[in-house]
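In this view, the complex is presented without one of its protein chains, the others remaining in place.
Chain IDs A, B and C follow the sequence of writing; residue 1 opens each chain.
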């Protein structure tokens, strides 16, 4: 009962003020047959005992050191500046609601406006929204935008899209009667071509070419992008993709066993009215002072109801704030540097792993950044052996793709120092 | 070089504005012979690498679980409400300076005013100051107050005062030409009688009697008190002591390998002008609004210089804030409850330990609260054995007191759950 | 106080962060990758030093009202105290540093937390299983509707309509539409409850489900809920519970007992996970046995004393988002439940209802009440009675901001003109509510005596009322190519 406030005397005084004798008089609308005597849960605990329980649960998980974590697959260990948590742990940010009253919410609103700008800059597109739940739903919502925009009912997915994003895309599409097809070419029924750059295996795809071929069929091109990669790789806006969507976990968020992370979505100007979720714009007061407001709300559920572009309401604002702090801290140079460090280490590691007898690069003809697939004999046994040595080895992608038996994807970032690569290779050798 | 701001261009622009060609032109007052080429320290590191180093240092320390820590001796493991760090980690508190500008420092000033009131209430004395460095210096400063007030040059220490407090008292006294004497009785040269309640071994002293005998000799009575104990024990104000001083670590502060903690000092009305350090008082502005200010500054070094009551300037404000949050969170009932829990567990443990063959209570005729001395064969070996089992056993006080060979003091608080007591006793048995 | 944008404070070559070097022998990306895959122009991110960044965000934070500093009586949002210990729990490395693709044997603590949370939520709402996957309330609604759809389809029953009361939250119809349903509105009766007659009229074999919240968005308990359930179930449709208002009756009664088949919960409302200025939240969905086969995969299952993620659920609707839900929020909610216990959660609901009725009583006579009392955990007032003075709900809201209170929800639910929806929650003191009532009294008086001044509220905040219409117009101009200013993002002046 830690978080109650009233004293017994105050409860009595309030009942008296209302003019009733007991709480039951306030609950008269509840049919007596529905009343339950008590909630069947243990009694409350002191904070000390509560934390003892929670600490015990946390202690029953095994945390792999960041430098010895080589598993990615959509979630990565990266250096997170201390500045990030110092900002997101400010109660003024984390205990506020969606900024419905702009005069009393400029902190949240301006930070979202900055996030929108940062994402638009990173993707080289015109406008980004305030945030989505995650990369999977961002991609699915992007496909919904294309469906609304083109009036077409098919989405073509090219290459290795993250399998969970694929599932979510199917779930979204299913409700709206949209067909999701794995393929290589759009046609006149195609609303959008979706591709991931780098793809789920870490490999680079011909994003400009895919965009062009989508456009030739009158479809939109949706690029699912890794935000850190955009410090090096051509951004969607540069090669003409219409919508960029992706997962922002790498921008200052912990793995957190899968969430909360943050999705982002950006698009060309003419698609802005199709965007799901919150949008913040600049505004002015009567004295000419600049401020920020939620805007273009006519797209949203609370105004448009069943005709809204999406049902999203609560999104992932605080995670977007974390991403903003991260991007602002790193700057374009900092992001480029970590992207390059990951690139170099992954290339060094790929060479060393491919040199192990029986191991070989899975798609040797393809380029990659900091995650790459390698075919090994007895993948599961290798991973178990590494785990025993405190190393979280590559991701076994066979689980999702039948054709990829024995393929593990390894990831390197700035947290995997050179000595950690040595340790990995040594552990594999032993 | 993490925490710099200027760009090279800005540096150049500022030099140009000043009208000098280089930094050397600004450093002309430094005799060239004094200039050094560089600071002989390693180069700066990235935040990631810095934290790797610091984490490695922290990992080279052994942390005993709070529930298995039975060592006290002036520093105790206790339940610290999460609220404490949530308040003290607010940058508005921790990055402010001493509140010289009251209009822009009401948060700090009001919280100090609340601290002063809390300590005055706890000790049942009239006024408390804003904080001292620690318990040791608080006691020493209290003795200096008595010296100034009475004009006498001797301090009598009765019983087992914390040996480090004793050392600091000697150091302070030495400079001012005051004699510190261990004894039982004051005389006409005595400025103050100092006693600790409970004493360093955890034993209760006859505080009312000692106070009375001090007063009979015209000396002041200085009680060094444990703030948690005051939820149960008679406070200095109730038995007429003139000054209360003590260590506030138990009020929401971690052991921190010995600091920072916080000292407090409270006194009767007629000694207020002798108080060292900061004092905050209520004030009003022209519109009649209440606020708080630093006051009675004529006692202090920045006004009175060599005639100040003390040289203290920076004190331990943020630790005092932690203590305020703690006391406000616990309230009188909560503090009483933890004091009682410690009392009961210590008494249960004392009985069980005294039942071990060869072990016996060191002062069986004396009462204690939650820390007690027990005489054991081969104390150091016992402690080493416990340490091997992850238990931080009692404190070997022989180090300071020749007459206490084989005496260990054990402490219990609300963090040492009943099962932990069992584990301790089992470990001793095995 | 105001604060420029980070972009406006940026300077080329301002001191930036030091970062680790690669420290391996490998070529630069530019040396290997084809030119057309490389970025041509670097992104225009701001360049600021760490001290400047920290000050920037500290100043921005201070521009916000938040529960931490203000009463935040935002109806339907349950802005209760967010316990600090929850934040500590969620920040434990044993939780934050878990990779979602670690082996199950290495995350037994995490799975156990999810399992126990599921059990606790089942007990609170009276259902058989709960999925923790949905990211927020709206996603929970959609997840539930997809399960209901799958259920009907599994029986060869192609139902195409979802009924939604006119007082429902916007996400309800939107979620129904997203699932491909036609939305049919059901009217409220004069007492603010759903009209049984209208419901009866709209029910048909085409109807897949009725979505309701209870207490409804007027803060009124749907006292005929058992009749509603009977009517709905009689046609083969299912009853869906929007759990935004669950704070009204934990330990008092349970949606499952009322006949609801699927229930979403907002952990960021009832279970104190912070709202973060717009999320992240978590929207678990509880279901009765009939719907269990359709739960999103994976579920957490106990097998041979170990907990497992069960992906092999042939009838599952699949995945609604990546991984297993907003795990960090689940940690917070579970920590809250452990601390409160069954007794504490019940007292929380009782206090929430008491507070709302007390505050309602104090405001009666100042504002119109939408309906008679008692209310449950919130109530809807109206600024209608101030219309004669030209005062609207918006003006009342701004008057409150000026008096150091956040504003209630306004203009929702749509069925009440000039609605002012107030939810004090159990964590606000009587003293705070009294001060709020005094502020409303002042505002009502100001409405009479100097409505013009009230129109200009709020004063003393970082900005005055912002011209949202002008913003929309400028965006329009931009979208139509008549202006270079995107309004929705900062752009360097060329």
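One rule holds for everything that comes next: contacts are C-beta pairs under 8 Å (C-beta built on N, C-alpha and C of every residue); 3 or more make two chains touch, one makes a residue touch a chain.
The shown structure was predicted, so the numbers you read here are calculated from the model rather than taken from an experiment.
A.B. asks: With touch defined as in the header, list the contact partners of the absent chain among those displayed.
C.D. replies: For the complete complex, the undisplayed chain touches A, B, C.
A.B. asks: Quick one: say which of B:338, B:362, B:407 or B:424 touches the chain that got left out.
C.D. replies: Result: among the candidates, B:338 touches the missing chain.
A.B. asks: Take the complete complex as the reference. Which residues in subunit C touch the chain that isn't displayed?
C.D. replies: 1, 9, 14, 49-52, 54-55, 58-59, 62, 67-69, 80-81, 83-84, 404, 427-429, 431
A.B. asks: In the full complex, which bits of subunit A touch the chain not displayed? Write them out.
C.D. replies: Residue positions of subunit A that touch the missing chain: 1-10, 44-49, 82-83, 86, 91.
The working rule: only the chains that are shown with their structure count from here on.
A.B. asks: Could you tell me the distance, in whole angstrom, between the mean C-alpha positions of subunit A and subunit C?
C.D. replies: The computed centroid separation for subunit A versus subunit C comes out at 19 Å.
A.B. asks: Roughly how many whole angstrom separate the Cα centroids of subunit B and subunit C?
C.D. replies: Taking the average C-alpha coordinate of subunit B and of subunit C, the gap between them is 45 Å.
A.B. asks: Mind pulling the residue numbers of subunit C that touch at least two other chains?
C.D. replies: Those would be 17, 19-20, 50, 58, 83, 85, 87-88.
A.B. asks: Subunit B: which residues touch two or more other chains?
C.D. replies: 46-48, 82, 86, 91, in rising order.
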